[in-house]
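Okay, so here's the structure we're looking at.
Part of the complex only, each chain left as placed.
Letters A and B mark the chains as written, and numbering starts fresh at 1 in each.
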Amino acid sequence: MPVRLVDSLASTEPLAEIFSDRSILQAMLDFEVALARAESRLGIIPQAAVEAIAAAANPDAFDLAVLSRSTLRAGTPSIPLAKTLIDLVRSKDAAAAGFVHYGATSQDVSDTALILLLKRAQPLIESDLLCAEEGLRKLSEQHQSTTMLGRTLLQAAPPITLGLKAASWLAALNRGRKRLTESFAEALVLQFGGAVGTLAAIGDKGPMVAQGLADELGLICPDAPWHTNRDRLATLVCACGVLAGSMGKIARDVSLLMQNEVGEASEPESSGRGGSSTMPHKRNPTGCAVTLAAATRVPGLVASYLSAMVQEHERAVGGWHSEWPTVTAAVQATGVAAASIAEIAEGLSVDSARMGENLTATGGTIYAEKAMILLTAKLGRDKAHQLLEEAARNAVTQHRQLVEVLGEMPEVTKHLNPAAIKQLAVAEDYLGSAEIFRLQQLQATLSPKNPAEKKD
Amino acid sequence: MPVRLVDSLASTEPLAEIFSDRSILQAMLDFEVALARAESRLGIIPQAAVEAIAAAANPDAFDLAVLSRSTLRAGTPSIPLAKTLIDLVRSKDAAAAGFVHYGATSQDVSDTALILLLKRAQPLIESDLLCAEEGLRKLSEQHQSTTMLGRTLLQAAPPITLGLKAASWLAALNRGRKRLTESFAEALVLQFGGAVGTLAAIGDKGPMVAQGLADELGLICPDAPWHTNRDRLATLVCACGVLAGSMGKIARDVSLLMQNEVGEASEPESSGRGGSSTMPHKRNPTGCAVTLAAATRVPGLVASYLSAMVQEHERAVGGWHSEWPTVTAAVQATGVAAASIAEIAEGLSVDSARMGENLTATGGTIYAEKAMILLTAKLGRDKAHQLLEEAARNAVTQHRQLVEVLGEMPEVTKHLNPAAIKQLAVAEDYLGSAEIFRLQQLQATLSPKNPAEKKD
């Protein structure tokens, strides 16, 4: 099932399939059949009814167009679904019709169907995130010594390594994935409460049916129905929002590095990717664009979901009804971004020579901080500052390297020998703790929990 | 084309059809054919090419699944679309293939296609809004004298008329529709700029082709291409946001009036609507739920759109790519809310007897303000206040009407005769300027522009 054109940059095919009409219908029918099974095992409904219900619960017997239209009138798809299912069962086994959807409410069906679909989406997204992490880990290892400009406010700053940069991308992505996994674990629970969350229609067997139903569906059975307590799903949507932000940061960085004027990296080539027919070398940051699109959209979706949490009493008017398009869009956007970042992380082309050229092109003013430290130790801050300011101004106006200018200033050469001055402009010599911070971030990704929580 | 299940409370069928794959494809092909026509009329491309292009631009010849997949790789549907169209043309007329999409860029196709679809959506939404306005106008006229509780912070307050309430709903809706119409008028303009917004590929004929293309498509030709200036579309999305808020307010009010404990109004009955099979009298506020769902979702969509406005240089990385799902969702949500409000406005059941009962049930404390004014004039504020406080306390604790209690207080009866005291509890006698404000709001809806702008 291809993604609709309108969403073609906003989902992947497997995720779009999961939230397709057919798939939603199947999940709702799965609920109804599993409910019948659980209830029959507890003697609440007859075994014969289960067979009739399971036989009738065939998606092909449902007219999706009718179901969609009826949904708008009924306010939820589960009402017309149950009605049709009852009709189908009745046509074969009139007695069984009374046991369809027994003790459940429409929200039980819709909410649990959503949970079942989210459960199918989880491994798809996590798998792409793991690929992305693996790609970034390799990138970081491979470029642990590749020096490049640090850039603050988009201005040249002292050097870093690409290894450190990739490790920072990785660490944020890794934390985000662990949070996502936790929030899936918390959210993927059965909803089953009957009309008002008491399961009154099945007497005192509520918890037993709930557990049996959860087992049938492979879901965890929570402490209680959560019809108007949406905090678990909200936390999942928020985890998507945080991940989208972290992925957007990577994509922004990569797209900036891909500028012709910077030219330090580019997205992998792939068929149909970016490119222009007459400019065959051109590689557009298409994966970055898709990822940044997600990072742009998802925050608003998170806001929509959080706004919907104020749900009245035992079933909301509106808040609940707003959720499906929001949750599914947030999850799919996160998924297509994860797929894009995976592809970028695994195949990023790096031009380390260009990185060196860009370092040199700054004229060495990025090392002024380093020179300042050395000279302050010899001359005091104020004198050192005055000298540096003069040297930097001359370097800029004369288009020369800062170290050359410094090498001609007597007050500098009095304290620093030519080798020391030359050393000032060696990027590898001004990386501080870059490698330690790189390693520590890689290390942190190996722990099962996010680092700052380790003491818990 | 039915609405997808996942969006089944978030769109109407006609709106869903407009943003369907087939419809988007058609709109993009319409652009390509219109471009060829406009260019051939100006002698830029040969007439023969137009015929070949028009013949090839048949949606049935396109594989939507392939188009969707290619879009994710290309970053925009127009690149694979143009490629396929060129192939189709070439297979019939090799020479004509060079004139497909001539001088245009992919964004021209996608943006203008979106505009063409929005143009089709406009009358659908406006027509429902007009129905809603007409319904509210009738409601306001019919109930100009129907008194009901005013409610502040959900607490009983002095009376209003349903006529005034409906007129206030109407006035906000009417202002919102006028703003929507204005923003459609501003936004429905051609996008045609070529690679970077200069139309360099067609030499000095850019503006002429643009005008011809706009004429072909029935769009206004703007002062310049707007590839990275999205303020017009943003204003349209905002107008949807404001309208969704105003409609949400109506739906909230109606759903509150529909509570069993209030029982003053209910949504019209309609087949498949709300209701429970075993509780035949029950009418769920389904239309309110759909409308409140829109009012819950659209603010986040507006935020997503506004966030996307920060678009780089001559074509954005990500901001632009995020727009389609956001714009189309906002417009469809506004549309399904408008349809729901129209239905509610046209068919609202009003229980004016119950309105009267609810007024009485307050024990008359809602008239304390009125009594205070009368007594202040006689006794001064402090004394009046002290008497009222005592009377109100007694009325509440003794479950009696405030006027009865007042009628037994000598300090009150000294100044107010029994008739005056009894009159205190007549709702119709404490409506102030309700009718004037009702009429003025109805009047304001008749002006072509929003009231406060009338002097412009």
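Assume a contact is a pair of C-beta atoms (placed from the backbone, for glycine too) under 8 Å apart; a residue touches a chain by one contact, two chains touch by 3 or more.
These numbers were taken from a predicted model, which means no experiment stands behind them.
K.L.:
Every chain here is the same sequence and 2 are shown, so how many copies does the full assembly contain in this file?
P.N.:
4
We adopt the following convention: only the chains that are shown with their structure count from here on.
K.L.:
Rotation angle, chain A onto chain B: superpose the C-alpha atoms of these two copies and give the value as a multiple of 5 degrees.
P.N.:
Angle of rotation between the two copies: 180 degrees.
K.L.:
Any idea how many Å lie between the Cα centroids of chain A and chain B?
P.N.:
About 31 Å, centre to centre.
K.L.:
Sort out for me which residues of chain B touch chain A in the complex.
P.N.:
Chain B residues touching chain A: 2-10, 12-13, 19-21, 24-25, 64-77, 80, 248, 251, 255, 270-274, 284-286, 288-305, 307-308, 316-322, 324-326, 328-329, 336.
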